[in-house]
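A protein chain is absent from this complex, but the other protein chains hold their places.
After this line comes chain A, so read on.
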Amino acid sequence: MARDSGIWQNSFIFISVDFNFSLRPKIKRQQLQQRQGTKTGKKKKMHSFGYRANALLTFAVTILALMCAIASLSDNLNTPSPSAQIEILNINWFQKQPHGNDEVSLTLNITADLQSLFTWNTKQLFIFVAAEYETPKNALNQVSLWDAIIPAKEFAKFSIHTSNKYRFIDQGHNLRSKEFNLTLHWHVMPKTGKMFANKIVMSGYRLPEDYR
């Protein structure tokens, strides 16, 4: 009798086990395994918090980079039409320094309209005026005389009287009756992306023949 019940119990166990793992329909098997937390070949595991955070972060950074690139590319759509004039109002003095180099001080009147250079992606405009000339020893000399930062479009149209901010010193004593160009350069510094630069060259300026 005991044996019989043992058999019944065993077979009951066997049947129930078999029932659980092979005879039940698949959907219930998956539920059981999900409850038990085991992997099967076909069921997808839920992503962990770390995995999702990583995916989100990568996506966000990629989109941000893309937006920066598009912002920068939009600068190419802008067609600027700047204008400028520079007038030398006065040669303040023109001397030869003790160690042999020429130096000149000028007062300039700089008038410019650079409003068309500003786009929505422009942080500021850095402008400077440089004197360009050549000498027997040097094929090219560029000396920056004055610079300014234009933070916004409203300030981009201006007229200013100024003496040279930086000293105009030659490498040597070649400046007497020297012909030179004055160039107004501008550097567009963007909020993000590629920086642009260009210039207007104004020629026909000449230094005096003698020291003053």
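The criterion applied here is as follows: a contact is a pair of C-beta atoms (placed from the backbone, for glycine too) under 8 Å apart; a residue touches a chain by one contact, two chains touch by 3 or more; residues count from 1.
Following the convention adopted for this analysis, contacts and distances are computed from a predicted model.
**Q** Tell me the UniProt name of the left-out chain, picking from "Signal peptidase I", "Trafficking protein particle complex 6B", "Proteasome subunit beta" or "GNB1L protein".
**A** Choosing among "Signal peptidase I", "Trafficking protein particle complex 6B", "Proteasome subunit beta" or "GNB1L protein", the correct UniProt name is "Signal peptidase I".
**Q** Which of these, A:K96, A:K153, A:H173 or A:H187, touches the one chain of the complex that we don't see?
**A** In the complete complex, the chain left out is touched by residue A:H187.
**Q** Based on the whole complex, identify which of A:L106, A:V143 or A:A156 touches the chain you can't see.
**A** A:V143
**Q** Name every residue on chain A in touch with the hidden partner chain.
**A** Interface with the chain not displayed, on the chain A side: 50, 68, 72, 123-124, 126, 128, 130, 136-144, 147, 149, 151, 166, 171, 185, 187, 189-195, 197, 199.
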